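Encoded as structure tokens, here's the structure I'll be asking about.
Moving on, here comes subunit A:
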Amino acid sequence: MHIEKIINPLLSLVLAPLLFGIINRTKALFAGRTGQPLLQSYYDLWKLFRKGAVYSKTTSWVFRLGPIVGLSVVIAATALVPSGGLPAIIAFDGDVILFAYLFGLMRFFTVLTALDTGSSFEGMGASREVMFSALTEPAFLVGLAAISKQTHSLSLTGMLAVADTALWSHIGPVQLLVAFSVFIVFLAENSRMPVDDPNTHLELTMIHEVMVLDNSGADLGFITYAAAIKMWLLSTVLVGILVPHNGNAWIDISTAVAAVFILAVLVGVVESSMARLKLLHVPQILLIANALSILALILVLR
Partner candidate 1 sequence: MSLFLWGLVIIFVGGLASLISGRRAGLAFFFGAMGAVAGSIIAVIPAFKVLLHGITESFRLNWSIPFGSFFIQIDPLSAVFLIPILCLSAVAAVYGVGYLWAYRGKKNLGLAWFFYDLLLLGMALVVVAKNGILFLLAWEIMSLAPFFLIIFDDEKEKARDAGWTYLVATHIGMVFLLIFFIILTGQNGSMDFDRIGAIDGGTASFLFVLAVVGFGTKAGFMPLHVWLPEAHPAAPSHVSAVMSGVMIKIGIYGLIRAITFLGHPPLWWAWILIVIGASSGVVGVLFALAQHDLKRLLAYHSVENIGIIALGLGIGVLGISTGLPTLAVFGFAGCFFHIINHAIFKGLLFFGAGAVLHSSGTLEIDHLGGLIKRMPWTAVTFLVGAIAISGLPPLNGFASEFLIYLGVFKDGMSPGLVNIIPVLGVIGGLALIGGLAAACFTKAFGIVFLGQPRSKHSQQAHEVSIAMLLPMVILAILCVLLGVFSPLIIRVFGTAISNVTLLPQEVIQGQLSAGSSILSNVVIISVLLVVLICGLSLLRKWFLSGRNVAQTETWGCGYACPTARMQYTASSFAQPLVALFRFFLRTDSRNLPPKGIFPDRAFLQTDTADTSNKYLYRPLFKWIGFMLSKLQWIQHGRLQLYVLYIALTLLMLLIWKAL
Partner candidate 2 sequence: MNSGILLWIILLLPVVGSGICQILRSPKNVMNFVCFGMALIGILEVVTAGVVFSRNTIFSCGEWFYMDALSAYHLIVMALVFCMSSLYGMRYFDKEIHEGIFTLKLAKRYGTLWFASLAAMTLILVSNNLGMMWVGMETTTLVTAFLICTRASKASLEGMWKYLIVCSVGIAFAFMGTLFIAAATYKFQGSISGNGVLWTQLKIHAGLLDPKLAQIGFLFIFVGYGTKAGLSPMHTWLPDAHSQAPSPVSAVFSGFMLNAALYCIMRYTSLIKLVPGNENLSRNLFLIFGTLSIAIAAAFILSQHDLKRLLAYSSVEHIGIITIGMAMGPLGTFAALFHTLNQSICKSLGFFCAGRLGQIYGSYDMRVMTGALRLSPLWGGGLLGSLLALIGIAPFALFMSELLIVKAAIATNLIWVLVVFLLGSCIIFAAVLKHVISVVYGTPPVLDFKPRCSSIVDTGIVVFSLGVLLVLGLWMPNSLNEILCRAANIIEGIDVATTVCVK
Partner candidate 3 sequence: MSFMTNLVDTVIILFILTNFMLLGSSSLRRCIRVIALQGILLGILAILMENGTPTIHLILLSAAIICLKGIIFPFLLIRTLRDLNVQHEVEPFVGYGTSLVLSPLVLVVCIWLGSQLSLPMGVTSSLVAPVAFFTITCGLFLIVSRKKALTQVLGYLVLENGIYVFGASIATIQPVLVELGILLDAFVAVFVMGIAIYHINREFEHTDVDRLNRLKG
């Protein structure tokens, strides 16, 4: 149990909320506003945790359990994700599958929480959520399968922490394809533009936000925090696929973190440059992601 293994989880737990700040800042810049402070989401969380809660009479214990499960899942998931050449705390063959399925568990409970309120809007959001996620999972796993074949390793640590320049030279295309597909997955999973609009105010159009309409106080805090961490983890994976590194741990880790932030900026750019897709068109880009992953797979298997 080397001490540096702790670094990744710590980073993700601490820095995750920052991503929202960065994204919002970028969008503000594009919109020509100053925008909220970078640490705004920290303040929000702090505020939420100190608030009381309001529960719908309809809800049951599932509603209370949901947010907790969500947060615990992502925290547990931090133990699986390597970054910047640092191995994950727990790395084993096929942990990537566990990684994906943990998010599945999280989603399962989020959706149930939404349905527990009996609100038609939250049901709507839930139904969209499950549809999109059903399409993202294959894209993600098939893509990573290609990577694992490429890197001859079965654990995330092996797949992500080894991308050095030498590897780049001959597996570039695969990396790129998978990276792009995972990027789409990333957008969908974190319900960003163009799949979802995190800060719209029309319930009919929202997906993730509408599912948590009835959550309040600490629960909402948990949810927001979990969302942040989830985003951080996925971006770490994406970065791990793309960014090469040389042996030096400290440089690598800093580059990785930087890359994550850059990704956040990129998201901000996308959000402010693109409009949200029509719901009916969302499956299409998700299918594109799948196609890319399959293409990558074909490339590595040929």
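The rule is simple: contacts are C-beta pairs under 8 Å (C-beta built on N, C-alpha and C of every residue); 3 or more make two chains touch, one makes a residue touch a chain; residues count from 1.
If you want to know what made the cut, all candidates are chains of the complex that A comes from, given by their letters.
Keep in mind the model is a prediction, meaning the values are calculated, not measured.
Engineer: Quickly now, which of 1, 2 or 3 touches subunit A in the complex? Give its number.
Structural biologist: Candidate 1 is the one in contact with subunit A.
Engineer: For the complex, give me every residue of subunit A touching candidate 1.
Structural biologist: Result: residues 49-60, 62, 64-65, 67-69, 71-73, 75-76, 79-80, 90, 92-95, 97-98, 100-102, 104-105, 107-108, 111-112, 115-124, 126-128, 130-131, 133-138, 140-142, 145, 148-149, 154, 203, 213-214, 217-219, 221-222, 279, 283, 290, 294, 297-298, 300-302 of subunit A touch candidate 1.
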